[in-house]
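One chain of protein is taken out of this complex; the other chains stay put.
Showing chain A:
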Amino acid sequence: MAGSAQVLYSVKGVKKYYPVKGGILRRIKNHVKAVDGISVDILKGETLGVVGESGCGKSTLGRTILGLEQLTEGNLVYNGTNISGYSKKELKPFKKEMQMIFQDPYASLNPKQTVGEALEEVFIIHTNLSGKERRENAIRLLKEVGLTEEHFDRYPHEFSGGQRQRIGIARAIAINPSFIVCDEPVSALDVSVQAQVIKLLQDLQKKHELTYLFVSHDLGVVRHLCNRVLVMYLGQMVELAPVDRLYENPVHPYTEALLSSIPRPVVGAKRDRIRLQGDLPSPANPPTGCPFHTRCPIAKDHCAAERPEWREIEEGHYIACHER
């Protein structure tokens, strides 16, 4: 990913708030600030990792930029076209370009539909292929993700978790999208199957020149798979950097703590872990100023008062912190 890389999808100041209702009148009492101001240019052909603790807004970000959630604020510019205010109909050609792979492949498949039907359905919605062509294409897809023609007439419950994830992947690549949001696609899988699916995702990316937004809490998988990584905390961006820079030289105190918390599979490794105090605050009631100040080991008084600005500290490496 050189500096000259082209921007495929520009995410500008995106916010997604969910209302919290309460009281007898069920009035809106408050908002969960699930995504609270994310701006990032996703480059053609890259894998952009999104990491952070559970509840920090990773999935919401993924869904929002796929147009599956109404934007609260911000702009989405896909391949030069601002699609933020688009109607469902206007969005259709763009939806064909963007797909999603989910953590729980079972929940994303219809249990009453055979795998063949599930794949053909995608062609019915987005193409005018004949029945015969649809079947041929579905079988080609099954083979491409490491399944066989025999799987065509089987139902989701007849597959293992890893196989179901392959079906989810086949569906996502069926109509040659350019951009895929992978939301924890291997988190529910055992390590040996997880490694197989990671390999498949890498092979498909190369073959079809795909761009991935890869959401994960597994920092090992992210290092292995991603070109750049965005670290989120309570809906906000705290650090963005090329993958090796981020892992070798994390600058934001939260990234530092996150990386130092990973248990390393090395016996007797020196552990100088940064112990974070306390738990993640509620996104309905985020701290003022820097969202991390309640747990930050180097927080100063002004951190609670002013939100740090997002700035570039070296080429392609951004952070939001007053002290670093």
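In this section, a contact is a pair of C-beta atoms (placed from the backbone, for glycine too) under 8 Å apart; a residue touches a chain by one contact, two chains touch by 3 or more; residues count from 1.
We adopt the following convention: contacts and distances are computed from a predicted model.
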| item | value |
| --- | --- |
| "Heterodisulfide reductase subunit B", "2-oxoacid:acceptor oxidoreductase subunit alpha", "ABC transporter ATP-binding protein" or "Formate dehydrogenase iron-sulfur subunit" - which is the UniProt name of the missing chain | "ABC transporter ATP-binding protein" |
| For chain A, the residues touching the chain missing from this view | 53-54, 160, 162, 190-196, 198-199, 217, 219-221, 223-225, 243-244, 247, 257-269, 271, 273, 275-276, 278-280 |
